[in-house]
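With one protein chain held back, the other chains of the complex are shown just where they sit.
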Amino acid sequence: MAVTERIPASKLIQRIPGGGVFLTTSENIFKWGKASSLWPMTFGLACCAIEMIATGASRFDIDRFGAGVFRASPRQCDVMIIAGTICVKMNDCIQRLYAQMPEPKYVIAMGNCAISGGIFYYDTYSVTKGTDSLGIPVDVFIPGCPPRPENLLFGLMKLQEKIRNEKDADK
Amino acid sequence: MVIIKIIKLSKDLVIGAWSLIKGLVITLKNCFIPAITLQYPAQKQPMTDRFRGLVDLHPEKCIICYQCVKICPVACLAIAHKQENNKKVISEFKYNMELCCFCGMCQQVCPTSAIYMNKIYEISVYDRDKTHINLLNPGKYIEWLNTSIK
Amino acid sequence: MLMMLIAGIAVLAFISASAMFLIWWERKVSAHIQSRFGPMRVGWHGVLQPIADAVKLLLKEDIRPAEADKLVWWLAPFFAVVPPVMAFAAIPFGKSLIPKDLNVGILYIMAISSVCVIGIFMAGWGSNNKYSLLGGMRSAAQIVSYEIPMILSMITVVMHANSLSMQKIVEAQSRHWNILHPNMLLAALVYTIAATAEVNRAPFDIPEAESELVAGFHTEYSGMKFAMFFIGEYTNLFIIAAISTTLFFGGWHGPFLPPVVWFLSKTYLCIFIWMWVRWTFPRARVDQLMAFAWKVLTPIAFVNLAITGWLLLK
Amino acid sequence: MNTSQTKDICTEEFLINMGPQHPSTHGVLSLELKLDGEMIRDCTAHIGYLHRSMEKLAENRTYTQFIPYTDRLDYVASMNNNMGYVMAVEKLLNLEISDRAKYIRVIAAELNRIASHLIAIGTFAQDLGAFATPLFYCFREREKIIDIFDQICGNRLTYNYMRIGGVQFDLPKGIDEKIKKFIKYMRSKVDDYDWLLTYNTIFLARSKHIGLLPKDLAINYSVSGPNLRASGVKWDLRKDEPYLVYEKLEFDIPVGENGDSWDRYKVRLEEIRQSLKIVEQALGALPEGDPTVKIGRIHKPSPSEIYLRTENPRGELGFFIISDGSAYPYRLKIRSPSFSNLAVLPELVKGLKIADIVCILGSLDILMGETDR
Partner (left out) sequence: MRTNEIFMAIKTDFPEARQEEETGAVIIPKESLLKITQYLKNHRLAFDNLHCITAIDRAERVELAYTLYSISEHHGITLKIYLTAGEENVASLAELWKSANWLEREVYDLFGVIFLNHPDLRRILNPYDWKGHPLRKSYSHPEVSIKPRL
């Protein structure tokens, strides 16, 4: 099979005079859009899910960050908040859900269980030791057992910051 | 028969409509109560006295009794000591934040209150390595003490 | 020809602006009902939130399920957006501010907006997802039952105005609004309930019933296609509210202020009521919905129609 | 219509998997539904998606070390779990606790019961499609309880407050004022719910006569807690096998009539009222003394076995502890109420619609952390 040269659209625009400026502006707008509208998935695993709902609820109101649209369908989500203990039985399901999300997608591992297995790290035969071990790239880790809602919001802001500082606009 | 049925139905309809209106009134009433939302990055609520944040250490108070390590349900603390001039000196006090369950039992069991839990609660990281903390390092929590994000 | 083009562009611009505004407003209304703030961080009180959402949805990957019926899947979002946009052609914003004053205006709007359901059903069928299919089937059943009381309640107004033209209906209300007649009030109530079902809004949002069907007919749609359903939904909402304004609340009539302002403010007030209802009530079940339409709404609408006729003949 | 025609009309049954990721399965429950159109022909529940091997863990933790784990069993009612476990260990060790500690435990447990029921009511309304509003109202009220707990023990969800032989801290200064204020506030809010939900005609239509659980079936399935009481069985461990100081306190046991979803909801709402009453009384009768204990790192009970059950918000939580004389339990079995309550689900949903299964599941108020342990 012949190897075709694939030039990203961004490169092409840069060749046009003034295209660079347009590109940076549009890229910034894209980043702003992506960062300000992170729709999480309605997906709670365990204890942290309650704190996740509490973050969505009136007191902390995740909607202020534009992230209040909890979508139940993975197709319409931008960020998967893994809130709780991942059990071996759940592994495939989480991997599939991650695969079902359209790019660009982000993952927040909320709580120690989602980071490393946490309190269930030792002596358990049925707990997966962290989201990392499933091959899912995690963008922000939020330690805590469970993390306070403020901490989740803080993590969300860190994710927004990460998106704003992203190098490649195509992610 | 039919008339009775119609009367009953209309009665149900009226009662039903009334209940719906009452519900609407309640939501409207709530619309005018000031929102209880805490505007988080701008407004922060103070943590309570007993709040259990991250595990912290006064190294000078520690008598290396290993009580905290023994009680920890998740083995997130690790101590090593060495002998110096017939005195035990801590050489290592590691805290694995990603295992910690923030139960506060180490703080309660400590005879000298050397180990305690601070008030830091904004602790998100990009990198898991940052959750492994050397408690003997005085600047260990500096990153989370002055968070730059607004 | 040029005028038509300009009108078309103006309507399109208005539609997108209105849909965006409605999305923001809905989030704000829901937030304040739930004693929170809603979007706050992009722009003044989050006004730019819908734009951010749109930008993001635009950039989203477009996933098509492998088993989907390609053509139907691809066409469905257009069917959801185009009919409400077309319906704008006969909405009277002001005395002469109407894209096209059709002499069968109301009939045209009704006919066009029923096409929406085809889009929803296509989405349900084309996705090849069981939840979507259920949503699509529910939607079809729902629209079939609610068109009838809706049209019957509209006929009451038509009989009063003696015309099917939207402008004529508005002009007939120059002295007092239709809603002030008791039989029209009943018609308005029937219309409101039927219209809620027509646009799939809570408490009749069974086609997309989130807690039952995940996301109903648009479960498999992502990115811009999903956004089109969203825009279609809100445009539809606007159309429904605009019709109710025209039919029952005197359209653009009103003192002091220009007609457009009157029209829009009445419409948005109607929309607010729909939002308020949405964020208050639980969802009805699908069979209850049908039973209510056929056993309660349709008879009431018929009786109301008969009474109106009798009153007019008297 | 002859039979051949009906056969033609009959459509194929189709299988639908609800969960583990589904907005209304309350965590990670998976239901396999056999549908005929909207009608449910058969339902199989698959659980275990949150099986965290708590019982195995318990065998490798000392009695004290296991307390934080009980927080994560029924994570919306951690205080009650803490209490149930700690009381079981105390029974094993034959420990007596001070009166003040008893009262504080009752206050904490009842406040947490309110918080738990608030979530139950809120999620039930959410499942019925009341878009987030009742849920967020419930969470708003719950936040007040969480604030109180935050002051008492310094955490929002996993309290780890009870200790073997007492409690971790005494009540902080000024908390009783706060609790009293909350009681007053909560009473008015419960009345609000009556109109927002209880007597709302759509709500009634959706939940009345849906998921009828007859008395004998409920007992046969070992259903407990509000679900059992909604079926008309007046059975509450706080009254029937009183522990702590419940016999000194005056409260009623709300009982339902039909055992339908609405009754289950209503019983919970009434229980909130009763719990407020209990907290008020307990706060008034709070004796002086020291409820705190020094944390005992090692407890070595003599070899024996005990079974102790307490009334949790979801039903009867039992701890079956077998000790072999060492510092670690030989075996610890957790009898979780949700497990038994969920087992009855397939029985209830046959012949109903998809919308109803969501309603029944919400009204049963199961919690996967506890079901799967």
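Structure notes:
Think of it as A, B, C and D in the order they're written, each chain with its own count starting at 1.
By definition in this document, a contact is a pair of C-beta atoms (placed from the backbone, for glycine too) under 8 Å apart; a residue touches a chain by one contact, two chains touch by 3 or more.
Being a predicted model, the structure only gives us computed values, none of them experimental.
Although it is left out of the displayed model, the omitted chain contacts the following shown chains in the full complex: A, B, D. Interface note: of D:51, D:100, D:113 or D:140, the residue touching the hidden chain in the full complex is D:51.
The chain that is not drawn here is touched, among residues A:27, A:123, A:139 or A:161, by A:123. Set against the missing chain, the residues D:38, D:110 or D:316 yield one that touches it, D:316. Although one chain is not drawn, its touching partners on subunit A can still be listed: residues 88-89, 121-126.
Where subunit D meets the missing chain, the touching residues are 47-48, 51, 53, 55-56, 60, 216-217, 219-222, 233, 235, 240, 303-305, 307, 309, 316, 318, 320, 322, 330-331, 333, 335, 339-340, 343-344, 347, 372-373.
Although one chain is not shown, part of subunit B still touches it, namely residues 66, 69-70, 74-75.
Please note the rule applied: only the chains that are shown with their structure count from here on.
Among the pairs A-D and B-C, the greater number of C-beta contacts is found at A-D.
Note: centroid distance subunit C to subunit D, computed from Cα atoms, is 42 Å.
Centre-to-centre, using mean CA coordinates, subunit B is 22 Å away from subunit D.
Multi-chain contact residues of subunit C (touching two or more other chains) are listed as 31, 33-37, 40, 210, 214, 279-281.
Under the contact definition stated at the top, the residues of subunit D that touch 2 or more other chains are 22-23, 61, 68-69, 133, 136-137, 140, 143, 158, 196-197, 200, 202.
Of all residues in subunit B, those touching subunit C in their complex are 9, 13, 20, 23-24, 26-28, 30-31, 33-37, 39.
Interface residues of subunit C facing subunit D in the complex, by the touch rule stated above, are 30, 33-36, 130-131, 134, 137-138, 202-203, 205-206, 209-214, 278-288.
For subunit B in complex with subunit A, the residues that touch the partner chain are 35-41, 44-45, 73-75, 97-102, 121-128, 131, 147, 149.
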